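My questions will all concern the structure given below.
Here the complex is missing a single protein chain, while all its other protein chains stay put.
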Amino acid sequence: MSTGEVLANVGARFLGTLQALGHATFFFADLVRHLPAGLRRFGLTVTQIHSIGNRSLVIIAASGGTVGLVLALQGYITLSRYGQAASLGLLVALAMVREMGPVITALLFAGRAGTSLTAEIGLMKAGEQLAAMEMMAVDPRIRVLAPRFVAGVISMPLLAAIFSAVGVVAAYIVGVVMIGIDPGQFWAQMQDGVDVIKDIGNGVVKSVVFGIASTFIALYIGYESEATPEGVAQATTRTVVVSSLTVLSLDFVLTALMFSTP
Amino acid sequence: MAQAQASTIAGDKGKALVSIQGVTFGYDTRVILSDVSLEFSRGQVVAIMGNSGCGKTTLLRLIGGVITPQSGRILFSGAPVDTGDRAALYALRRRMGMLFQFGALFTDLTVFDNVAFPLREHADLEESMIRDIVLMKLDAVGLRGAAALRIGEISGGMARRVALARAIALDPEVIMYDEPFAGLDPISLGVTANLIRRLNDATGATSLIVSHDVNECFQICDYAYLLSGGRVVASGTPAQLQAAQDPEVRQFIRGEPDGPVHFHYPAPDIAQDLGVA
Partner (left out) sequence: MGNRKTETLVGLFVALGLLAIVFLALKAANLASFSFDSTYPILVRFDNVGGLKVHAPVKSAGVTVGRIAAIAFDNKSFQGLVTMQIDRNYSFPVDTSAKILTAGLLGDQYVGLDPGADDKNLQAGDTIKLSQSAVVLENLIGQLIYNKAADAPTKEGADKK
């Protein structure tokens, strides 16, 4: 292809991406506008929290445990070299609460709950269920999208907290029970160094932001997917990729905002 | 086999329930409907027929207000459908029932919950009343015993009947059927056609059937429109259409392989292609 064609291609794709971004923004604004009406049917949201949150519990808790174990082991190796093994609890707690908890939970969420949302919405669209709802004078945004969105935003910080908590407990098991660090030192150093507002609070804020982003991306991609089996399959892949990249980029921005030294 | 009642349209014209006036609709590249005018009166079963892609389903979506025409008006009981007011549109839609081609049932609900859906959303009734109504509607389509089944457990034909029960749950004034006969076995065909006619007569509703199954349609409809190339090329009672002389109409009604709609996709002369000439 000639240079001109390549440039034209790139330009077209860039414009296409911009247009998609604009469309997504309108979609988001629309969704937010329908949230109050959607919340009135809270039973629907509860059902969604069950399918999004409860069903993710096992994978989140298991991952939190393993990440906590690994962090503790790796941390111990490095810290003991400087005679700072007693700070292991502090290391793991800070790492978990500030970064690992919100970010890894968001990535796992995108993979488990995000793809399930995308597929569900995509299949509903393919099976004309959303159109049928519209024809029955029921707004699918209120009845289908809003409850799932709220459920995702509520579930994410809870899951992230569970991830971090299980991780800290796992680190305790490795550090105190297996390696033999003094438990008093373990908790004392941690409590001294982890701030409720700055560390845990910011971690919660992060996970809420990630929850909004991943849930919305999953719903949007599902809603806009092609109404064919291949279309839905492609959509689920796209959800994981876009969600993960967005979460990681947002993490960078939020970390810079929250944790940069004044 | 249900017998169609030959009603004179001229006398019913004053009671037009749905009126499509001079509607043109298309996308950037192609025009789907061009200055189309149709009328549907109360109590009629009307068939809208034509080849694939002639704009039949588009008409249903226009009546339901899912899309808006570039020009012309669509009136439902005198009120325009294509207003910007969502609440008014929703109010109109509650008086319509639509049967989608493959049912479009909610796969996460049971048969009972599917039929109960419009009642629970729009009618402020107690659960016991809703239960009675749902069972009656299911009984009308012959599926009262299947109420507890999940959607994944029923066959395609049954799914369409459940969808029909759902479409009539609120006793709509207009019931629209998108290809109700497509892909059904002979028994289901008979059952469906029968149901459409009986329901229409029992409730006094207006039924619009979009289909290309000429035989079944003619068995039950009072009036039919034939669309081709985005225009109405013929309209009349089944008897009138069967006696029509227009070649396009004859080809469609009789299912002739060749006529105004050509058998061969445009191609150069075959001798040329085979390199003989």
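Which chain is which? They are A and B, in the order written, and residues in each are numbered from 1.
Quick note on the criterion: contacts are C-beta pairs under 8 Å (C-beta built on N, C-alpha and C of every residue); 3 or more make two chains touch, one makes a residue touch a chain.
Remember, it's a predicted structure, so these values are computed and weren't measured experimentally.
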Could you list, sorted by label, every displayed chain in contact with the chain left out?
A
Listed residues A:Gly43, A:Gly83 or A:Gly180, member touching the removed chain
A:Gly43
So which of A:Leu158, A:Leu219 or A:Val232 would be touching the chain we can't see?
A:Leu158
Touching residues (missing chain, whole complex) on chain A
43-44, 46-47, 49-50, 53-54, 57, 89, 93, 97, 154-155, 157-159, 161-162, 164-166, 168, 187, 190-192, 194-196, 199-200, 204, 261-262
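Basically, only the chains that are shown with their structure count from here on.
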For chain A and chain B, what's the span in angstrom between their mean Cα positions?
44
Which chain B residues qualify as touching chain A in the complex?
64, 66, 89-91, 93-94, 96, 98, 100-102, 104-107, 117-118, 121-122
The residues of chain A that touch chain B in their complex are 123-124, 127-129, 131-132, 134-139
